[in-house]
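Would you mind keeping the following structure in view while I ask a few things?
Removed from the display is one protein chain of the complex; every other protein chain stays in position.
A and B are the chain letters, set down in written order, and residue numbers restart from 1 in every chain.
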Amino acid sequence: MVKTKQQKAIDFLINNGVIIVMFILVIYTGITNDRFLTANNLFNILMNMSSRLVIALGIAGCVITAGCDLSAGRMIGFAACIAGTLLQKIDYSGKFFPDMQPLNIFVALIIVLAITGAFGAITGFFIAFLHVPPFIATLAMMEIVYGLALIYTGATPLGGYTTQYTNIATGRFLGISYLIWIAILVAALTWFIFNMTRHGKYMYAIGGNPQAAEVAGVPVRLTMVLIYMKAAMMYGLAGFMLGAKAGGASVNLGLGYEMEAIAACTIGGVSVTGGRGKVSSAIIGVAVFELLKAALQYLGVDANAQYIFIGLVIFVAISLDIRKYVAKK
Amino acid sequence: MASDYKLELRGVSKSFPGVKALDNVQLAVRPGTVHALMGENGAGKSTLMKCLFGIYKMDAGEIYIDGQKTVIDNPDDAMKKGIAMVHQELQPVLARSVGENMFLGRFPVKKYGPIQVIDHKTMYEETGKWLKEVNMDFDPKAQLDTLSIGQMQSVEIAKAVSHDAKVIIFDEPTSSLSDSEVEALFRIMEGLREKGVAMIYISHKMDEIKRIADDVTIMRDGTYIGTWPAKDLSIDDIIAKMVGRELTNIYPEKDRTPGDVVMEVKGLSSIHEKSFQDVSFKLRKGEILGFGGLVGAQRTELMEGIFGIRNLASGTITINGKNVKIKKPIDAMNAGIGMITEDRRGNGIFGCLSIKDNVGVSVYNKFLTAGFVLDHNKINKVVDDSIDKLSIKTPSMQEHIANLSGGNQQKVIISRWLANDPDILIMDEPTRGIDVGAKHEIYEIMTELAKQGKAIIMISSEMAELLGMSDRIYVMCNGKLRGEITEESEMTQEKVMSYATQF
Partner (left out) sequence: MTFMELVNQMGIEMLVFAVCMFFGIRLIITKDVSIIKKEHPEEIKHPKEYAFYAGLIILFLGVAALVMGVVSFFNPVLAMVIIVGSVILMGLMWKYIYEKYA
């Protein structure tokens, strides 16, 4: 259908509606609240963005192949707990493993990545080899991971971390927190994988047309397993980062983060219909969400109302995405 | 006189960024006639019809229906004003019944107070009536995916007629139809003629046009060339006017001598009993091996079995003397086979990706630096070469493949497989839905490849193409190989048809 200029303008407004609302809100908050647009606050927002970006980048792979990953939130919590139990100060009163020396943070990180990666690979296996739809497979994995986290921690919250660990959040390198550096590194790595490796190209092919991918010789099943394994490892990293920032962890950390991550991707241009999306999409989307949340905070909006608002944004973002691309495909 | 014509388009112009698609085009269709609209791809036929149907807004031009000037805002409006279109690529809802498809969006309802319920009884009764109008007698409750493509199309036509269409546009209606289904379509069109419906028929099939059309309008490069009564034009005349030059030989010379056997297939049987069973044949280097048969003869299924898309129950495949096991397409690719599938849109192209990605997807393994990093320079060069060699019309390789015409899309798929340098290339209906000029180009490409020593298997349902291009022809019927034609003298329509009907 050929559109008049007016219709095109309306389309533009609708498609980018969330971003526009964010701009309005941010400007309004900036004007009415002079502490909002300070360097300190923006820095804080960037810190929050860093772990969310890692999650979004991980889940982007699943979304590009027209899937989803409902287990992300639970994996984040599980990872934060594992890291937490391994990195507590030796003299902490409520220490989980009373006789164990806290590990080096890199060792702990590797353990976390290995565990989450294994679970991700299992999820990928269910999806690729047993043909279970991603929605169901990740739903099931979510249950399993939560159960494991409960058993492992006995539902007790964790704390008392070593300074080496909490330093990741508080420490600075060239004036910028390590958390942000990690996010930048992961973004660069993801960009590389998406654009400069076969795996990345295969991912887009599978998302675009799975049958054609099969005919064209794409290793569909292997790629899918790798995608979910990679994603889970990134959730693990995010959990690690969140634990450092909060100085503590519980099994409920990260609950529900996956929906926000998927919606963030769609705002930026990744489509749930598959085959589209870039690293910049995730970055834009996460920025929008964090700015929105910060603005709401500064405006003194009630916590529950914030929750509802963000939920609304998620709903709208995904609906717009579907509206944009379902007809075209 | 304006009222002599059921439909008139005057002075239609339409531009897109960078290209003038239509330049002052006219069309006048008399009631109860079949008016053929012809031209190469890019001539503007589809664009003109989309303007008529309200999918595009014309930059300039007027539409007159029954002598009255009308403005058409969108397809719904077009349907209300009596214009219907039977699409080239059908979009029915397969999981639902014939009746539901007929009345999609305008279901008859029974009202129980404020509640509206679909009135199934009326719906199926009406559907039955309309199906009879178009001489079709299948069950209105039947699920759409149990019907053949030809039958699905007649449902589309019945739908158009039920909308009380004054003008029906047929856009390449016979590309997926068997001969008997084409006959059925023509019968329906005769019936529509009697009702005074104006029919616009877009097709590349010359013999059909000669048979069914009353008038012929030819377009070239977005301009109106002229309208003539169909009986005054020969096929050569039409082609000449379409391309602006004399096309003496559509099929390239078959001056090649095939070499040794490169692939031998013995006793291939599908795991499905109703599909191909016990098929054996040989393929030689440098030959074009044609596979003929009726729609449903299981030729595509056989090739899919060889390529690893379908499962085989038994049989062997020997390539260059070695036995190969093919379970997945990648095995076939490693054995040197490439396959261009029948259903471009379904499992051929990646619709939302660029040309470069569509070509590159199968060959990344060859262009790596440092073991796993994609070497974009090399890939770009290969894609550029392909665009050049195969004359793919596109501003750049980053262009979305969905924006290309069918012929150019097909060339992109061919490039993909050529980049892999296969010894054997299977082409399933390689020129379906492609205009005359592009067809010729693809025939040249195939001939060139055969000259280079590649072995090509060509499945074709177009008799002229099959006879014109093949060195040898195998004919299948109902899953079994019925005949082999090796002598040029025996390559006739009758011989092929006789094998093809040996049920």
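As a convention for this text, a residue touches a chain if its C-beta (ideal position, glycine included) is under 8 Å from a C-beta of that chain, and two chains touch if they have at least 3 such contacts.
Computed from a predicted structure; not experimentally measured.
Asks: Which one, A:136, A:184 or A:312, makes contact with the chain that was left out?
Replies: Looking across A:136, A:184 or A:312, the contact with the absent chain belongs to A:136.
Asks: Please identify which residue in A:36, A:78 or A:126 touches the non-displayed chain.
Replies: Result: among the candidates, A:126 touches the missing chain.
Asks: So that we can see where the missing chain sits, which residues of chain A does it touch?
Replies: Interface with the chain not displayed, on the chain A side: 66, 126, 129-133, 135-137, 139-144, 146-148, 150-151, 210-211, 273-274, 329.
Throughout what follows, only the chains that are shown with their structure count from here on.
Asks: For chain A and chain B, what's the span in angstrom between their mean Cα positions?
Replies: 44
Asks: Mind pulling up the chain B residues that touch chain A in the complex?
Replies: Those residues of chain B that touch chain A are 54-57, 74, 307, 309, 328-330, 333, 339, 341, 346-353, 357, 360-362, 364-365, 368, 372-374, 376, 416.
Asks: Would you mind writing out the residues of chain A in touch with chain B in their complex?
Replies: Against chain B, the touching part of chain A is residues 1-2, 4, 195-198, 201-202, 204-205, 208-209, 211-219, 275-276, 328-329.
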